[in-house]
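Note that one protein chain of the assembly has been removed; the remaining protein chains are unaltered in position.
By letter and in written order, the chains are A, B and C; residue numbering begins at 1 in each of them.
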Amino acid sequence: MNITLKQAQTVIEKAMAKALEIDAKMNISVVDAGANQVAFARMDGAWLGSADIALKKARTARFFDMPSGEIGKLSQPGEPLFNIEHSNGGLISFPGGIPISGANGAIIGAIGVSGSSVENDHTVAQAGMEAI
Amino acid sequence: MNITLKQAQTVIEKAMAKALEIDAKMNISVVDAGANQVAFARMDGAWLGSADIALKKARTARFFDMPSGEIGKLSQPGEPLFNIEHSNGGLISFPGGIPISGANGAIIGAIGVSGSSVENDHTVAQAGMEAI
Amino acid sequence: MNITLKQAQTVIEKAMAKALEIDAKMNISVVDAGANQVAFARMDGAWLGSADIALKKARTARFFDMPSGEIGKLSQPGEPLFNIEHSNGGLISFPGGIPISGANGAIIGAIGVSGSSVENDHTVAQAGMEAI
Partner (left out) sequence: MNITLKQAQTVIEKAMAKALEIDAKMNISVVDAGANQVAFARMDGAWLGSADIALKKARTARFFDMPSGEIGKLSQPGEPLFNIEHSNGGLISFPGGIPISGANGAIIGAIGVSGSSVENDHTVAQAGMEAI
């Protein structure tokens, strides 16, 4: 099963509501089960460089079916996945990417958020993910 | 002046309405005056490979401030711009990309549509562009 | 609002004056508000490899609206943005990139300098930025 555009747009809408609540300007990307982008929005005044990061966070979360920040713990110097970011055309391994599960618990996509602190990015991604 | 997210989302909404009317499944991308993506939507069941094409059509239209298909007329074998598609990380030079102008006539962004015949792609892009 | 070519050339001229003053050979790039290059100069004898670095520093500074070196503090191992350099086709996150603001305080572009120590690169970028 795959996330629908309608679901992806709801995810973005909820994420944007949370971003406004915490006064952050975000880039928000939603990918499907195949890690292909379904929907994207850059809020007015959000960092230009965060568009690619939002997409890469979403893809990273779906590539490994875990929050992007979990990969980052393992990709530090001396850790098992050091510099895994070189794969797949570039991963982003800090927080802000979260897988999205469907009704039956299977993963149907992922959200990636970038534009503020990684804590804020994660908070906004969480709010979007919970819309499903 | 730059297209806002709200304007970009309206462009996508109008484009999708036209796509549904002509029974086509589209990827729709909107870029700003700097050719950076502002909003994107892939309709359910639309071709996966058309996401990148939609973005490249939008960028091509803004790169040269004309519909992407106009570039394609000039890039044929024997024509003045043969193989221009090798520039800018890849152009798409067939119809489906159209610049978007603001209130004062200045270009504020562009829309790119991909997922059906190039005629349909252009029709849907036109409908989106006219929303502004 | 966007930096003009005349402004960009003044930025480069002032940066070069500072580079001569401190006896450094620099590559200097200026991008506009959309992170697209407006003007570039490589001083005679400056490192060839620094041309791309100067451009990427300027783009990094505009992508996140802060000096490139600020990103670098956050991208170290164990820090929140570790390996962010893999995004946007390659960032450069050490000093030498600085945003440029216009009369009303809004960011209109950025300068990136590379060719000497990062301290010198930053000093020269600062001198260029202050021309506006």
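One rule holds for everything that comes next: a contact is a pair of C-beta atoms (placed from the backbone, for glycine too) under 8 Å apart; a residue touches a chain by one contact, two chains touch by 3 or more.
The structure presented is a predicted model; accordingly, all values stated were derived computationally and were not measured.
**Q** Which displayed chains make contact with the chain that has been left out?
**A** The omitted chain makes contact with B, C across the full complex.
**Q** In the whole complex, not just what's shown, which of B:35, B:54, B:111 or B:131 touches the removed chain?
**A** Spelled out, the listed residue whose C-beta touches the missing chain is B:35.
**Q** Among B:2, B:27 or B:60, which one touches the chain that has been omitted from the display?
**A** Going through B:2, B:27 or B:60 one by one, B:60 is the residue touching the chain not shown.
**Q** Please identify, in ascending order, the residues of subunit C that touch the omitted chain?
**A** These residues of subunit C touch the chain that is not shown: 4-6, 8-9, 34, 36-44, 48, 51.
**Q** Counting contacts across the full complex, list the positions on subunit B that touch the omitted chain.
**A** 34-35, 59-60, 62-65, 77-78, 80-84, 86-89, 91
We take it that only the chains that are shown with their structure count from here on.
**Q** To bring subunit A onto subunit C by a C-alpha fit, how many degrees must it turn, rounded to the nearest 5?
**A** Superposing subunit A on subunit C takes a rotation of 90 degrees, nearest 5.
**Q** Using mean CA coordinates as chain centres, what's the gap between subunit A and subunit B in Å?
**A** Whole-Å distance between the two chain centres: 25.
**Q** Distance-wise, how many Å sit between the C-alpha centres of subunit B and subunit C, to the nearest whole number?
**A** 31
**Q** Give me the residue numbers in subunit C that touch at least two other chains, ranges are fine.
**A** Answer for subunit C, listing residues that touch two or more other chains: 34-35.
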